[in-house]
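One structure below.
Of the protein chains in this complex, all but one are displayed in their positions.
Chain IDs A, B and C follow the sequence of writing; residue 1 opens each chain.
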């Protein structure tokens, strides 16, 4: 069920005359990572062109906008505005005219010491236009005396604490950088442009490559500064500052199921989460149904492991948009019903396993379970394909405060009672890590309260 | 896969002060039946209020619009504009000031003799504003001498040949009428309004009832004129003029899976279609994947019957809107890719059964199959959960001309070659009717070229 | 001062490939006759194209709209919506598909028996879309059996009582018609098109000809039906039904000062009105100032006749648009001040003659006089360059009800006291007619309560 918002997605293109169009398509494929604003900056013979707007990618750009965005290199950004101020002034990429030339920055992540940096910069006379962290980075670069952007980044990036996957477009380079923890994904691909030359693609997820026909090359490594210029590819590494901490939640909920993230298939991860929760928490029942769309792969995994038949017992209305006029008099569980409709013909008289990917406040799930019972289900067994969410994220995922997270306040049995489910079980932390190959190097702070920095 | 458009959906409410809001919600639930225009007319102490607009329901109505639509009765309409002229002038409900008072009409279906009626009416001095059939009906009523709308309908409806499910709002009645063939669905429900009184709901599909919390009562019967007024419910039957001909395509593709249509669960019908095609055309394979979203229930049925595992091997991007800027230089199979992305991790090295609900021109499927192979599938076996589509519809479904229907031009083996599939099989006509309970009384003209009128 | 609204202006073009653009320019020149809606219909090889919109001409039409309006003939309309319903459905030209082919109608005037005709037509089964009189005319033509539009008009126009200056575009003709009273103006001009051929222009006022470079030929005569087709010009006369009754208010206030109306220069008429009121009502004073803009010519005339110096003692802010947000707390005489600002430096210590063209309710003038005193004027002498307005107009001018007309309720001395002016004088009825050449044949019902029909 949708209740988390990743802040952003980024795309970069180098060496294709259709750079703005390819970036647009890439942002389209990353729309799930941010629906509040979108922007593209292109590089056209040393000059930057920019177009930003509020809304979905398809709303922000017209054909004429893309035509104006001339030039063979581009970076783009989609954003979920965390700060409540859904203003264009915070839309990215940010641009500035520095002494060393024009610069544009697109940022996915969250800088933990962003507010402190901002206060320090304002004290020293910097003027901020918006309220996002990325602007602090721009000021750090602007104030730094060195003329070369790479050396400048090598010296300023270590001042940023937290999560960042950055794309930077200067007057002659496309730069990608990822924090040493590797919180947020960033991948490199290649394709041939219309002249048959090599063109580079950088993106938050590999689904971008599938859409524009690029080949996946590799991840940008944690702590790497990678760039492309007229002379080709280059890379330097920042000094290592901590352990690897790739966001496990990208696999649990964020990323598109058709992406590779941190080298692993998201769809396969989710199916395994469902299989393992089935193994950990079997139940006698008649059928398994996902909470669509995000719960589908885990429900398929649960069905496969348990042998219980998979049914689409809850139908999702995909026409539900961002704005919706509610009835004035209460319709029972209206907020859930407008999106999800349990299927009486499938559920009536059945013992049902409902598979979802997470529980945040629990209020929506409570209503959904009530609708499922109303549709005639005899028993409702909830299985969450992740451990209880007990701690907020400080690295770029928009989560509620700790007090609002039901699992940080109540025991599983208390939550079950609140939901009025016949049973409720979560995946174990071990099961979660097992599903991702028992690799260390993940941040699962939202599930275990262990913050990497 | 989406390639058919039903022309319209209708909703009516009687006796609820929130009539406009409930109608709005009902249209929201019927959005799949028409995305080009929407409209609502309310009845407020003998006066009609109307609001129409082009676009999705959520775009057409603001809170202020609904507030202006005062009154305890309403009818609403969503439309897919068949005539190529996507103009507001054809949006419904249509309204007119007749000698007998204000009248509003919302129509789902297609009048076969609409053009002839129109020419005759113009010859007699009628002035038409738009180009839709419904306006002819209004003129027939306007010119008819009787003062009572019901008698008027009893005499004028028999002049209409073809498909109609109508909602009519006069100065004191909500009327529903359905052609004697029963082509298009129309259902009756009830709910309690905020004062605890009985309120009536009429709608194209039962998913409307689920959303607004109404109880399904029955279908409006083919050939029935049903109305509600201050004195309660009434019904008369038109003289029977032909056999029953309920649109079988509502079950195959149109209706929402969570609706009852003609008294049958659409989800269950589709699952049975998949089960029967699995029985008729088994194949040795490693997995079954639907073409999402419409192919999902049939693929679950196929998986269940065949024992082959169900996988979501093709991911659909639900952010794809109605407008989209294409790349100027060709990206291979771009039109398909923007919506559907086959999952390499699932398909690589596998023998795949792809279940879809229909094949119209075949071009999109050809591209999708090529993408599936590109994702690594070893074999691609296409199973269509309906018979070959060989004839266009004249009763309210927007189909291409006969010449554009691949199955009317090529043999199944020829189509298979065109698609470059390893095998291609369709459901048999018998299987189709068997899935719907072996009842007669369906129109399956698009599959058997037998037109009821 | 602006307090009257003429309902409409019309323009027609025949035989110019730029017909839509020339019509657009003509409507631009007639914008003072209606600011609520605008529309153009062109004739393109027997087919009509139409574009309508709410707002000013410059807002309604884009370059692309005009490009779509192909064809060498066109009619256009600007409208002031009298009926309170400022809806697009009442915008003109109206169009219909008749048995005899497409027809478009643009109408300036008011049909006195419009409501009766409408009721009769609805009784006979006609369906009306909007609420304007012009639609009744269309229905009369549609229902009339004759195939030739001219014969049809000869028979149906006599059924219309009241004021009409019509332009009609059929599939092969541009027709102009004017009621036998000649209430509203309608003039004929000619110009050469880009191929050097003769092109015809029809318009409400001659200022259209000045803008598009046409030569004034003559008025369309009262009771004349004039048309142009492939064979050239034609004309027939309706049977005479009453006396000539040309609207004298066009000269007093409506028409642009740079137009010829009924063969007379409006600017010259207004100057003469000022001269005569100066002769009739001299006063010892220091200067004459107009209420701008409409009072300027009369004030020049007053100054010339009286020998008192002409000053622009009141400045008008031309940026005042149709919407304006008022202060919440009262600013004294705010509504007047936002438009008109008396000039302290000019008025201080002076005895001032203020010349205005009319007084309707008197409230605005009262406030203006107070502002003039506040600016330091020692005496304020109001001179109205028309007689007292005592009766409403039924022929196409939007006037308040009789009870709201101050001059129908109070004596001149009472009005003077209400205005707090030192003196107030109106032009005499004789003076009015004298200024217009002592011709009979004018309707001055608003001044003398003598209605021609």
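Structural remarks
As a convention for this text, contacts are C-beta pairs under 8 Å (C-beta built on N, C-alpha and C of every residue); 3 or more make two chains touch, one makes a residue touch a chain.
Since the model is a prediction, treat every value here as computed from it, not as a measurement.
The hidden chain, counted over the whole complex, makes contact with A, C.
Screening C:97, C:233, C:268 or C:448 against the full complex identifies C:268 as the residue touching the chain left out.
Taking the whole complex into account, chain C touches the unshown chain at residues 18, 21-22, 24-25, 28-29, 31-32, 35, 56-59, 61-63, 66, 194, 207, 210-213, 256-258, 260, 265, 267-268, 293, 296-297, 300, 303-304, 309-312, 315, 317-321, 323-325, 327-329, 331-332, 337-338, 341, 343-346.
Residues touching the missing chain, restricted to chain A, are 96-99, 122-123, 125-129, 138-139, 142-144 (touch as defined at the top).
By definition in this document, only the chains that are shown with their structure count from here on.
Comparing the contact residues of chain B and chain C by number shows a mostly shared set, over half of all numbers used being common to the two copies. Taking the mean of C-alpha positions as each chain's centre, the chain lying farthest from the centre of chain B is C. Note on chain placement: the centre of chain A and the centre of chain B lie 36 Å apart, centres being C-alpha means. Spacing of chain A relative to chain C, judged by their CA centroids, is 62 angstrom.
Averaged Cα coordinates give chain B a centre that lies 51 Å from the centre of chain C.
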